[in-house]
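Read the structure below first, then the notes.
All protein chains of the complex are present and in place, except for one that has been dropped.
Coming up: subunit A.
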Amino acid sequence: MAIHNREAFLDKLAGRLGRPRRTEVAPPSYSVRPQERVFQGATQDELVEKLEAQCEVIHTSFERVTLSELEDTLRRVLNGYGVSKIVSAGGPRIETSGLVDFYDQLRKEDYEVQIWDEEKGRQNVEFAEQAGAGIVFSDITLAESGTVTLFNDRYNGRSISLLPETFIAIIPKSTMVPRMTQAGRLIHEEEEKGNPVSSCVSFVTGPSNSADIEMNLIVGVHGPVKATYIVVDDL
């Protein structure tokens, strides 16, 4: 941990700008704020509808359920993908949503399920690399772009949403916001309060894709090939 060569470097910039170094800058007030207008005043249900429409664009399957239907839906989605090896994010939310018991049940039925566990260290990553599906909870969900925001941490390793071939995001309806504006503001406000942002914030919008070969869209070049969002109404 260190900072090298800073002072001379920054002195030079200030010199070029024709003034002494600045040690304070008043936050600017910008003349327009078009970002506020997107889906302004929309209800949570309307935002879910926008999300559903956007899922078409981003090649992502969409499900909408109540908490009591979540297990059956997850099972159907997993079977649809032909997946029997699963890595899932852990933490309080898999408990409140009843997934801990559901995973136990799956294990009895010859599924291999691993909940991300810091005690197991690097083995988590190796498991994720072999897993057919990674299951995470969205922290903030952006209706406009169809994006789930993941604050990666000890419960939600970066690899879960990245290495398995399919990506399943459980989206509590309460996490819906119009667009990235609200996510950016929330993080900004937390920073101002002195709550530092997570070491990795991933905004994920559907499966991995590329248009590098003759501009053909190809999914899954590095990350997941397929993605499903499951919106849970009463979470």
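Quick note on the criterion: a contact is a pair of C-beta atoms (placed from the backbone, for glycine too) under 8 Å apart; a residue touches a chain by one contact, two chains touch by 3 or more; residues count from 1.
Operating definition for what follows: contacts and distances are computed from a predicted model.
Q: For the chain that's not shown, choose its UniProt protein name out of "Electron transfer flavoprotein subunit beta", "Gluconate 2-dehydrogenase subunit 3 family protein", "Lactate utilization protein B" or "Sugar ABC transporter substrate-binding protein".
A: Spelling it out: the chain absent from the display is recorded in UniProt as "Lactate utilization protein B".
Q: Touching the absent chain in the whole complex: find that residue among A:Q44, A:T73, A:S97 or A:S202.
A: Going through A:Q44, A:T73, A:S97 or A:S202 one by one, A:S202 is the residue touching the chain not shown.
Q: Looking at A:D72, A:E129 or A:D234, which residue reaches the missing chain?
A: For the chain that is not drawn, the touching residue is A:E129.
Q: Of the listed residues A:S88, A:T147 or A:T228, which contacts the missing chain in the full complex?
A: Considering all chains, including the one not shown, the answer is A:T147.
Q: Going by the touch rule given at the top, which residues of subunit A touch the chain that is not shown?
A: Contacting residues on subunit A, toward the hidden partner: 1-6, 9-14, 16-18, 21-25, 27-28, 30-35, 37-38, 54, 58, 116, 118, 120-122, 124-125, 129, 142, 144-147, 152-154, 157-159, 162, 179-181, 183-185, 187-188, 191-192, 196-216, 218, 220-223.
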